[in-house]
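Structure provided below as structure tokens; questions to follow.
For this depiction, one protein chain was excluded, whereas all remaining protein chains were kept in their positions.
As written, the chain order gives the labels A and B, with residue 1 at the start of each chain.
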Amino acid sequence: MFLEQLVNGISVGIIYALVAVGYSLVFGVLHIINLCHGVIYTFGAFMVYIGIVQLELNPILAILISCVLTGMLGLLVDRIGLKPLRDKGSDWTAAMISSIGCSYIITNCLQIAFGSQLIRFPVLLDFGSFQLFGATITSQQVMIAIVAIVLLILLTLIIRGTRVGLAMRSVCQSETAAAINGINVNNIITFTFFLGAASAAIAGALNASYYEYIRPSMGNMMGLKAFSAAVLGGIGSLTGSVIGGVCIGVIEAVAVYFLGGTYQDLVAFFILFLVLLIRPYGILGKKESTKV
Amino acid sequence: MNKKTDRPFEKVKNAFLKTELALSNLWTKFYVRVVVVLAAAALIFICSKTTSLYFQRNLIMVGFYLLLALSLNFIQGYLGHCFIGMAGFYQIGAYATVILTTLHSWPYLPAVLVGCLVTMAIGMLFALATQRLSGTYLCATTLAFFYVELNLIRNWESLTNGAVGIQKIPPANFFGIELSMKNGGYLYVIMLYCLIAMIVTRLIVNSKVGRAIKAVRDDSLVSTLMGVENTKYKIIAYAFCGFFAGLAGSLYGPFVGYLKPTTFTYDMGMIPFVIIILGGIATIKGAILGAVIVAPLAEYLRMLTKSVEFDWLANLDPEQWRYVIYGIILVVMMRFKPKGLLGGQERTPFRLPKGVGRKES
Partner (left out) sequence: MSLLEVSNVTKKFGGLVAVSDLSFEVNPGEIVSIIGPNGAGKTTVFNMITGLYKLDGGYIKFDGQDISNKKPRQIVEAGISRTFQNIRLFKDMRVIENVLVGEHTKIQYGVFGALLNTRQKREREKKALQHAIDVLESIGLGDYIDSYATNLAYGLQRRLEIARAIATGAKLLLLDEPAAGMNPQESEDLMNFIFSLRDQGYTILLIEHDMSVVMRISDRIYVMDYGKKIASGKPEEVANNPEVIKAYLGDISKFTDEEDEADA
């Protein structure tokens, strides 16, 4: 039983990790936390819902289309909500508030379109379950693991193996230096948003399939928990986000196993407070010193 | 640039600045302020007797949100923290007061005081706990604060009755007078609370406390090196915010008559935030302007959709659309006027008391 709970925790943790990756990517290039991210995740899940349930497309096709559409939403958020502020030289509070505004617009549009109730979501790719060391592992969980691994490998390849990825890493280090070397910083930032949003869309589809429902407010909790995961692992670090996500998923599952489910949601926040108090740069992050 | 078209614009601008200066000078005189407050009170009296209940309810809600905006101003305007968990303080104040009056049969006013103090204490604890955080981390923590608080209220059943909530809240009782919509009591009281909050804001801002809080906002490191203990003043700012938000909550419970964990939503907590961003951060008049525009936005939308011919427009639910517009307000304000419509640098000179001034003429 405990092992099974652990497996559940890992599965959920992987989903947290996929969303946390989006936070880290955006933080890496922009040094702000995209408070809109949870909502983008919700949008992704809803696009998959439209694709599969309303348009009756092939699930994989629906997910791919959702990735593109959600990526474009991320792009729009950056271009309309954030880039004008960068051009103006506004400080990060303005960007943060703007991202809050964007999250409001998107989440309420979804609510207007779909209502605020739960909507049933079909299970994707159900091949039953199997036993391993006495724990039941569902095909859902296997699918989550496989998709996540593929996605993370893809992201790592993009970031470490392509020119675009190199450009991304240089913008992370120094915008000015990157710009001097001919990199179009704004395009790179927008592309990063696209990647983060697409990952969130996939996480949204996986989550929807796992819990079998979606609702417009699903991004709120997920956004915060994934944020906790990113902070735990060290925001800005991809590996950190993965570690953070799985950690939070597992700790949550363990807490539920021993303490019951009432305070499940508080676990992530408890960890967030703890991390921010003790080691704000996370497990894999580096301490930043300020010069006077 | 065409000088001929410039001149009328310049004239308008100068006229505007002159009136602003004249009004501001008038406002410095104590008797002017008293007269204005009395006039406002008279206006409210007339309102409560002549206008519809519908109008009064909306005015009361404007009052509630104005009070929340004024309390948020302490931390968002003067301390510079983005606090999006206001619903948390609101809820704590409401629950604390109502728990005492319904589950423990306390009289109303002492329960209000305790409710305010509890909310204030929690605000101060939050400031203490987050003293070393800044930036977006802090903002996300304020959101987490709301969800934690919501979770606790929902699950701590022995204290709060859990998800069922508290029904049949007795009406607020001020020295024997029970407030109701009929006697306009809620209207008077919420406006009185707002007045108190405005006076306290002014008193604090025009003192070393306010300056210290603003210094922490503008340059935390340098303020420390000038001898301003950052943590102390953060705690003070949050204390005021918590107190007045708790005050708003303490009246809200009796006003709606029942409380559930779901009564207070994240969206409600965002309304004071939008009010300040739109109206102007760190100004009282900005909060008033923002509250008047933002709080009854659903009603404005309703009036708008009714007067317009298009069917599809009339079918839109203003309750939902107001939030989309709030979001648009945030994005647009950040783009064009991040300090709010009435925020930013004041164009009037710094007010000096009598007997203080330059030696040279």
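Just so it is clear, a contact is a pair of C-beta atoms (placed from the backbone, for glycine too) under 8 Å apart; a residue touches a chain by one contact, two chains touch by 3 or more.
Note that this is a predicted model, so its numbers are computed, not measured.
Here the missing chain is touched by one residue of B:Asn155, B:Asn173, B:Thr224 or B:Thr265, and it is B:Thr224.
The omitted chain makes contact with just one of the residues B:Asn25, B:Ser134, B:Gln167 or B:Ser207: B:Ser207.
The chain not displayed touches chain B at residues 200, 203-204, 207-212, 214-215, 217-219, 221-229, 236, 345, 349-350, 352-353, 355-360.
To be clear about the criterion, only the chains that are shown with their structure count from here on.
Measuring from the averaged C-alpha position of chain A to that of chain B gives a distance of 33 Å. Partner chain B is touched in their complex by these residues of chain A: 32-33, 35, 80-81, 84-85, 88, 90, 92-98, 100-109, 111-112, 220-221, 224, 227-228, 231, 262-263, 265-266, 269, 272-273, 276-277, 280, 290, 292. Residues 80, 82, 84, 129-130, 132-133, 135-137, 139-141, 143-144, 147-148, 151-152, 155, 221, 266, 270, 277, 316-317, 320-321, 323-324, 326-331, 333-335, 338 of chain B are the ones that touch chain A when the two sit in their complex.
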